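A single protein chain has been omitted; all remaining protein chains appear in their positions.
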Amino acid sequence: MDYFFELLFSGLTRGSIYALIALGYTMVYGIIGLINFAHGEIYMIGAFTALVVSSVLSIYGLPLLAILVLTVLAATVWAAAYGFTVERLAYRPLRNAPRLSPLISAIGMSIFLQNFVLLAQTSDFQPFPNLIPQFAFMEPYAAIIGSTDLIILTVAALMMILLTLTIKYTRTGQAMRATAQDQKMALLVGINVDKIISITFIIGSALAAIGGLLIASHIGQINCSIGFIAGIKAFTAAVLGGIGSIPGAVLGSFILGLTEAFATGYVSSDYEDVFAFALLVLILIFRPAGLLGKATIEKV
Amino acid sequence: MIALKDIRNAIGIGLWFMFLTFPLLVIKVNPVEKTVIWRWNNMLLIGAASFVAYLVSHIILRRRDARQKRIRQGSEQITTQSNLLFLKTPKFLLALSCTGLLFALVFPALFSTYQINIMITALMYVVLGLGLNIVVGVAGLLNLGYVAFYAVGAYTYALLHLHFGLGFWAALPIGGLLSALFGILLGFPVLRLRGDYLAIVTLGFGEIIRLILENWNDFSKGPSGISNIPRPGFFGLEMSLETAIIYLYYLMICMVLFTIFVVNRLQNSRIGRAWFALREDEIACQAMGIDKTRTKLTAFALGATWAGMAGVFFAAKTTFINPASFTFLESAIILCIVVLGGMGSIVGVIVGAFVLILVPEYLRVFADYRMLAFGVVLVVMMLLRPQGIVANVRRTYTHKP
Partner (left out) sequence: MKFKNTCFILTTLALSLAVCLATGALAVEPIKIGVAGAHSGDLASYGLPTLKAAQLVVKDINEKGGINGAPIELIVGDDACKPEIASNTATKLVSAGVKAVIGHICSGATKAALPIYRDAKVLLISPSATTPSLTQSGEYPNFYRTIAADDAQARTEVDFTINILKVQKIAVIHDKGDYGKGLAEFARTFIEQSGKARVVLFEGVTPGAVDYSAVVQKIKHSGAEAVIFGGYHPEASKIVGQMRQKRMTTLFVSDDGVKDDTFIRVAGKDAEGVYATGPADVSKNPIALEYREKFKKTESADPGAFFDNAVAATLALANALAKAESIDQETMAKVLHNDKVATPFGAIQFDAKGEPIGIEFSIYQVQNGQYVQVR
């Protein structure tokens, strides 16, 4: 039975990691209907910024708490700045272009950002400092669930709740929902659609940066190509849950994480991705718009 | 020409990029030895570069806007169109394709084996691009796992040769057919999906095929791949390496011509019209009485067939294959060829393939900056020509009274 719980927590950790990235994917998709392939790279840039900033601060001998706070701040600020800039440069001019053009632009941006970090920093793997404190009260359970797993789970849950509240109850959130439903109509009622899209990118990128920081700290290493696989998996999770839906992204992420963990544990990790994608196909056959996505009925 | 406001904006942009690249481009830490290198000159460089880039792009954009305004007001004629109009006359097109074909025929005599080899690769991507164009460009079904069919073709030849000693010519149609079968296999579950849901399922399908090839050792020899695949033979004639490559080159030219012919005929056929209709509006298409299931499945199957045949060529060319050649990035490149060239346009796809395969090959001069430049090229091309290099012109039928 222990084994079952161990796998359960492995899956939950993995799921929350996916969730932090998937939230950004799903928000962007919900608003402008674009698969933002560069999102995985934003996550990587967030993690890299965290590495650089925390290393500099620790060399200058700041206390641990100050390092933690400043690193989180710097990572989110810069990732958000990158997200904002990418949208302005590569997506906004293409808003009325054929549907696939922004997708290619996003692929190009993803290749560019990955190689930018490779050239500006290094292609080697870098050790990532363990920013998450090890709690003494978790020690007896360390074999099943570690402190970092606990933190990742909590942060992911918190982020999701905060995000849901923001979108439900703030003015910006309402404007976001309006823009997602109908851009033209939103413009007519006086919403600055450009600004709302920028804000969406900023929030999504900041979330990805927090994800990047937590994950890098969890596995203790990063390099410039970590964004790709994480991005693909998070995208899969977002689609599984119904792309554009925030609870859907989280649900999809957990299902994906748990499937992979149990497939590894009870079958074989050789085929963990096959199981994940097969599950995706199965779910989409029965619910073509994802688990929580609304099936749109097109009226003619 | 340049107003003070522009200068101010440009300075703003410069400062923004200096801020943006600060942690990654200026600071370089060694987390183990605890040393920091500050590279301030990078910051100045970025600032200056973005300042200039902004001004230049601003001037170009303003000129274009001004011209468009004049055109709208009628004070200036649309000149480019009439200038380029002769490009569209059948006479010119005929001359152009003849020259192209002639050049292609004498190419091996002019260039080294190495260049011919690269050209074979480019031609292979032309076939792949034209195949994917059926699915994405014509029928409007976004497929991110196209490379799976390519892999099916390549492994069909490799395995048939390994187990049954089958040759290239026998494997070519089998590879195509088997890929078509896989296309239908993928087509069934995704019939109900639209747009981006389709994209992710096809992506997953591509990954599943690659993972199976990687893990199922008894079937595919796993990651170590299959080697010693023979090049295409010519009635059992012994050929030196050089002749074999030139021979493969001409085969590839024939293959491309055959593909162009078939795709062109398909587009103007009943089924091609149905694909266009499907792309434009699924509901209207159904209302017209077009069998949606059949149309979609044929698109998948026919698109896959070309990938399968290209895969057989690929296996014959490299003589060694392993699953690492069939990653998602490959699908992305083929998709870029289609979109960048111009969706639905045959000439566009050919141009796109040459640009995307030959440019990185000749960008090798830039060494480390090669992929960086490639990313920039993709983004800039899309910004400049969102509809692709050669926008597709649909055949129009005019009624002459």
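Each chain carries a letter (A and B) given by its place in the written order, and its residues are counted from 1.
Here is the rule we go by: a residue touches a chain if its C-beta (ideal position, glycine included) is under 8 Å from a C-beta of that chain, and two chains touch if they have at least 3 such contacts.
Here the structure is a predicted model, which is why all the values come from computation and not from measurement.
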- Message: Please identify which residue in A:Ala22, A:Ala50, A:Ile215 or A:Leu251 touches the non-displayed chain.
- Response: A:Ile215
- Filtering B:Ser57, B:Ser97, B:Asn264 or B:Thr319 for touch with the omitted chain leaves B:Thr319
- Task: Write down which of B:Asn41, B:Gln73, B:Asn228 or B:Asn268 is the residue touching the left-out chain.
- Result: B:Asn228
- Message: Counting contacts across the full complex, list the positions on chain B that touch the omitted chain.
- Response: 32, 112-114, 117-118, 121, 214-215, 217, 222-225, 227-228, 240-242, 245, 314, 317-322, 324-325, 364, 367-368, 370
- Touch rule applied to chain A and the missing chain gives residues 3, 6-7, 9-11, 13-14, 17-18, 123-127, 142-143, 146, 148-149, 215, 218-221, 223, 225-226, 228-230, 233, 260-261, 264-265, 268-270, 272-273
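In this section, only the chains that are shown with their structure count from here on.
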- Item | Interface residues, chain A side, partner chain B - complex | 29, 33, 35, 45, 48-49, 51-53, 55-56, 58-59, 74, 78, 81-82, 85, 89-90, 93-94, 97-105, 107-117, 119-121, 126-129, 232, 235-236, 239, 243, 270-271, 273-274, 276-278, 280-281, 284-285, 288-290, 298, 300
- Task: Quick one: which bits of chain B touch chain A in the complex? Just the residue numbers, please.
- Result: 16, 19-21, 23-25, 27-29, 31-32, 34-36, 42, 136, 142, 189-190, 192-197, 199-201, 203-205, 207-208, 211-212, 215, 283-284, 287, 328, 332, 335-336, 339-340, 343, 368-369, 371-372, 374-379, 382-383, 386-387
